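With one protein chain withheld, the remaining protein chains of the complex are depicted in position.
Let's look at subunit A:
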């Protein structure tokens, strides 16, 4: 088909593209759909279930049929709607859901078998045998059904994000949206105008209406130029607002590079728009009228037919002598005939079921008639059956435009669960009366279908939203009322498609009704109507009207399904923000990271932190060799470990002690200056929350240390307590986690090593005993903090210096400690050391455990109240006899699975006999066997007993002996030495 006259494509710019490998040429301004049409391509896809040949049905984002894959390789984007794909040089499109080719699709046999494939077929047929479902039925059905295929390759494109704030967001740049934007912009408001199309104008581009007796494009161009010139206006074309969220927030995707031949820096941008007010001017989607065989290529929406002729100057005719018919139940369809005639397209007839149908021009008019059938091959429509007064006749016809009225685009107005409201007078669902806060609806989206109505309602909406006094002068426009009747389907014996994308027919809806699917939600799920990429934009209203007819209910009684974002499909890549791989989430590095990296450390993710897990040495072939060496080095010499990741909270103020008494279960107010105490924090429900140390640096100054995992949470909880629970206390908090590099120096030689860096500070036990802390200087005047605390059970310290010096401090300690056996150790050795010592960590403080279970019940002070103290004494918790115990493999070489459950030897292995569980396990170089920590019912009275650690999921079973949790130095002599 050659081009008609006129239109808004740039004929001076030819663009080459391919479809299924065949070369074609289109123009700048074309969509893929219009370009295919201009090249005489009518068959563009195969239907989902029956593999029926399908053509282009619409001219917008509602397209159910013309789904194609755009691009190749990793950039192949399946299920792209040809009707919204902007043509560019070199575009490569491929048809989908067919094999071996679009023209000959082997699976069209499904269509012949369609009597067996009615709605609900799968649910009933593939029941037995049950095990076949996953292995055979589902893979088979998935292969046969479906749309495009993913490339299965990583997405090579980058995605951007951004945030916009405005007084008014205008969604849609048709006449209503442009008038609203102009009104708001001239009043000085911050305006964002977004439209999914690449050209502004909306429906004006598809019509021949004049504005101020001039071509509408002149007004569009002038308006666009004015809007783009204003600093308070942001015009976002190619941008789909896909969701209305809480608090005036909207999600929008801008297609930055999809329309360009070469990949761009950013393919798409996700905009989060916060708008004080919004105007939904998203227009309306035309509805079709189901009749037998209405899915043939060449049958399309009447409004789309008009849009292709007027905007893109094409029709789906194979040759220019092919006759075009219009089947319409409204006056609007007659305008399509007029516009086509003006371009020299031969009109077979306008078929209108209304006996009083108007005649708007000199075309054959069949009043009181319907189209009751369509015939054609895979290339499309060849003839239609017209029934009038009980008599049916077939007529040669290549193209049929179907117009059954318009459905306002109420989606974004309904995302807050407001249900659209049926207007009997307009035979339309209008936007809900309860709109998202700040939103108003204008133009065809509000049922204002005439150009004048759209312009006026857009301007009025902006005036009302912003409280303005004046309106701009709007151009004169047509204001013809479009009358019509609602014709929901043409009854007949053949299959009449309601939902093209999901192959749902009027009969399927009848069957669903027969199967007692009475709710519209059940109808949807039974038939799959309204699902998949188009979300039933051209089907839903018609389907529920058919449903209403079957149930004898009214349309409002039948109701609609729920509208949810996104309005049109959104790539997960753009929602994800484009950060993948190493930048998927923020990564925190410890101050000694460069040093550890230079030592060849293996790193492990601990929350956001990257921590050195172990430091392999030459000749070590297994991680455990490294870990065992590191553990033994700590026990015999001195080990160094970066523990900066532990949370540090600076607590100051006159009431700091009292505040900490209330936050910690044990007493902190009595702690002496220069001393550290181990502390437990409880949740409000009495369970354990976090543990750590609390150091008193001065009378009114404490430093709280938290676990790495809970650093942020504990700080937040303390801020909550400070601000909301006890605002009367004089206390100030601030995190200093990142400010200080903290290095654990552990082992019998730790004091000797530290003596080499401190500036004249006495480290003897007499002046600096276990659990002492001090401000001091190191390495010639660097301010530092020293804590004599131990997680490993060894004589140990933690030294803190300003973070910038952490790397150098580690390096210095290592070089000064060579003769003392200084060895860096990572988180694995750290874990082994603390398990050997019986110290609790995250695995023991998992939110299901209590202080009592840790054997620390008496730490919860009764001399004062603290968060969770009262509830920790409730019967349910106090009655729990599970206690932290040590477990040692009876056969020392047998590994104890962490997470295994504990059972009394000889008992069944089920929930009723469950005795507890293994929390942490490791190989202990000290014990020279596998050891573990765990909670065991009555554990403190079962020392020496052999129990079973079982992991029934993997058939593991290990005999373990119950021992003290303190495998190493139970008396603590090493700590205090």
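A few remarks follow.
Just so we're on the same page, contacts are C-beta pairs under 8 Å (C-beta built on N, C-alpha and C of every residue); 3 or more make two chains touch, one makes a residue touch a chain; residues count from 1.
By definition in this document, contacts and distances are computed from a predicted model.
Per the UniProt record, the absent chain's protein name among "Sarcosine oxidase subunit gamma", "Nitrite reductase small subunit NirD", "ABC-type quaternary amine transporter" or "Carbon-phosphorus lyase complex subunit PhnI" is "Sarcosine oxidase subunit gamma". From the options A:417, A:514, A:783 or A:874, the residue with contact to the chain not on display is A:783. For the chain missing from the display, the contacting residue among A:13, A:228, A:417 or A:804 is A:804, taking the whole complex into account.
Within the complete assembly, A:735 is the residue of A:96, A:505, A:735 or A:749 that touches the hidden chain. The missing chain lies against subunit A, touching residues 158, 160-165, 265-266, 272, 274, 577, 579, 583, 585-591, 593-594, 608-609, 644, 650, 652-654, 729-730, 732, 734-741, 777-783, 801-809, 812.
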